[in-house]
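Just dropping this structure here.
With one protein chain removed, the remaining protein chains of the complex are shown where they sit.
So that you can tell them apart, the chains are marked A and B in the order they are listed, and the count of residues begins at 1 in each.
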Amino acid sequence: MTRYVMIADLNRCVGCQTCTAACKHTNATPPGVQWRKVLDVEWGEYPEVERLFIPVGCQHCADPPCMHVCPSTATGQREDGIVTIDYDLCIGCSYCTVACPYQARYKVDKPEFAYGDTPTETEAKRFDERTMGVAQKCTFCSDRVDAGVEKGLTPGIDPEATPSCVNACIADALSFGDIEDEDSNVSELLAENTWFQMHAELGTEPGFYYLWDKELPQELQGDMQGD
Amino acid sequence: MISPQTSFGNALQTQWDWRAAGNFMFGGSGGALIFMAAIASYPAAPSPVVGLAALVFVGVGLFLVWLEIGRPWRFLHVFFHPQTSWMTREASVSLLLFATTLTGVLFQIPVLIVVAGLSGFLFLYCQGRILRASKGIPAWREPSVVPLMMITGLVEGTAILFILLIFSNGEQAWLMYVLMGLLLGRLAGWQYYRRRLAADKAPRGALKVLDGINKPQVILGNALPLLLLAVATALPELMKPLALLACILGTASGWLMKFIIVARAAKVQGYALGKLKKGRPDIKPPVRREKDKFVFSRD
Partner (left out) sequence: MHAEVEPVVKKVSTYCYQCVNGPDLLTVETVDGVATKVEPNFDLKGEHPADGKVCVKPFGLVQKLYNPHRIKRPMKRTNPKKGRNEDPGWVEISWEEALDIVAGKMNATRAKGIMDENGNPRLAFTTGGAATPFKYMGSFPALLFAWGPFDQSLGAGGTVKCYHTEHMFGELWHRAFTILPDTPRCEYLISFGSNIDASGGVTGVRRHADARKRGMKRIQFEPHLSVTGANATEWIPIKTKTDNAVLFSMLHVLLHETPIDKLDVPFLKNRTASPYLVGPNGFYLRDPETKKPLMWDNKSNRATPYDQAHGDPALTGRFTVTNAIEVGADDETWRYDSVEADTGLEKTKRLVSDKTPEWAADISEVPAETIRRIANEYLAHAHIGETEEVDGRVLPFRPVATVLGKSVNNGWGAYECVWAHTMMQVLVGALEVSGGMLGSTTHVAGDTDWERSLTVEAGEDGFMTHTFTPTDKEGWDANPFTRHAHNSLTPMGGNKMGAQLFGSTTLAWLRLQGRAAESWPKPNPPDVWFVYKCNPAISHSETDKMGDVMAGFPFTAAFAYTLDESNHFADVVMPEATDLESDQLHRIGGGHYFENHWESEGWALRQAVIEPLHEAKDFSWIANELAKRTGLLEAYNGAINAGVCGIPLQTEGYDFSLDVTREHSQDEIWNAVSKAASYDLTAGREILDLDWFRKNGFKTRPYSRLNWYLYHKLEDLGLRFELPYQERYYRMGRQLANRLHETGVHWWDKQLEEYEPLPEFKDLNKYWDEIIERNHPVKATDYPFWLLTGRSMQYAWGSNVGIQLMKEVADNVYGHDGIIMNAGKAGEMGIENGDLIEVTSPVNSTRGYARLRQGVRPDVVVMIAQFGQWKMPFAKDLKMPGLNALVPMNVDSLDGGGSSIDGTKVYVTRIGAGL
């Protein structure tokens, strides 16, 4: 069995948004839609302040709330854990969007382009009408992964079989791989580091792990700020 | 220790706006209306006016949702996932509700009205569960949102029924007592719901919004109608205007509450750090929808 997961090492991430931009290139998402992005957050009170960069996006949960609520069965899940959306089934009700605790889903109702109503040549070339009015989110670049696997490549190791955000990450903060494989890059990272899953208490079993080693002081609990 | 509840980025969800809220506001009232009407008229069938009114409410709600969805002409896909989706279930129940109510009141068939009443109740329940299943919105996923949505629906349905009966001179004083009971229940549900949210560290923004309508909810939405109804039972000559006012207040406040919960207090979960762990995690296999029965997947 294979279960693909992603790891973000928060000790490495510098919030540069190269992954964000790479994702936008790979997936040709319209302005404002960021399947992958990096949060820039801080907590504490001057001068005792922590600033942290946290990559977020679809967590490809083992038990994804979005899939359960989806009335059209557009949201599905592959055997390898990748949560999928069938653009041709989706009715665009956004139920999945409110069910997702990770703000990972977007819906764009009408064509939107970088510079107003007229698409640039790239945008015109890559515009996909099927994405209008339906839910969209990170796919873990499943098409890349599948194409790579077909060529006998290893996702997370060979760039051709690896999600583009991971490929692009200049701090080597993002990793991707098969967590079922005990010897994989991701299994090793998790075995060697402390980590957390976001909102694990909601029972979603996220397929996204964050390497981090600092604990928040008690008095700062509940006092994080962000946009 | 990092609190898993500690979160940031609790923006207001904007995917479900007033149109979605409209379904909860009016659909809930309509479902409850047919439910209460079925009880009130039992063992007979209610008047067509009452039944049609219920369908108008439910229909308006569903129409508003239809306006909101991105691919309206694929609306039939909404029925594809009854195994786990409360939205599919709500839509399915609404079909039953429409069919039985319409035929029940037009042809005055009491057994269909019983089914219609039950489907109205079920519709109400589905609506509560729709919210509860929304894990991304702390103000919705709180379990007590289900009884709250249902009881406010019942308040509204009862109040609307009472208004309709007043105008059709089909006085049913006992409904006033039911309404008083439901108002008390709603008051308790509202307070309990907010307490639970605060205890679960729901986003501060959401609590603030709910706190913002607390006074009008308690006083104008529940206490004043209760008082008016109490006076109305004591002063039969003023019953109609007082009860009418109470019903309007009770219904409007229910709608306001639902609008606020759906469209204003719906701050998203936000992001958070989690509890630190070490070592290779226990890996849960993907749940996979393919294990659902009756899969409509095209792949």
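Following the convention adopted for this analysis, a contact is a pair of C-beta atoms (placed from the backbone, for glycine too) under 8 Å apart; a residue touches a chain by one contact, two chains touch by 3 or more.
Here the structure is a predicted model, which means the values were calculated and not measured.
> Among the chains you can see, which ones touch the chain that has been omitted?
A
> Just to verify: which one of A:Lys37, A:His60, A:Arg78 or A:Lys137 makes contact with the chain not shown?
Touches the omitted chain: A:Lys37.
> What residue numbers in subunit A mark contact with the hidden partner chain?
9, 11-12, 14-18, 20-22, 24-26, 28, 31-32, 34, 37-40, 42-47, 49-53, 114-116, 118, 120-123, 125-126, 159, 164, 167-173, 225
The rule we apply is simple: only the chains that are shown with their structure count from here on.
> Just how far, in Å, is the C-alpha centre of subunit B from the one of subunit A?
Each chain reduced to its C-alpha mean, subunit A and subunit B end up 33 Å apart.
> Which residues, counting only subunit A, touch subunit B once they are in their complex?
Residues 1, 3, 39, 41, 43, 54, 56, 62-65, 67-81, 86, 88-95, 97-103, 107, 109, 132-134, 179-180, 182, 187, 190-191, 193-202, 204-205, 209-210, 212-213, 215-216, 218, 221-227 of subunit A touch subunit B in their complex.
> Can you tell me which positions in subunit B touch subunit A when the two form their complex?
Counting only subunit B, the residues touching subunit A are 1-9, 11, 13, 15-16, 65, 68-72, 74-75, 77-81, 84-88, 91, 130, 133-137, 140, 201, 266, 268-281, 283-290, 295-299.
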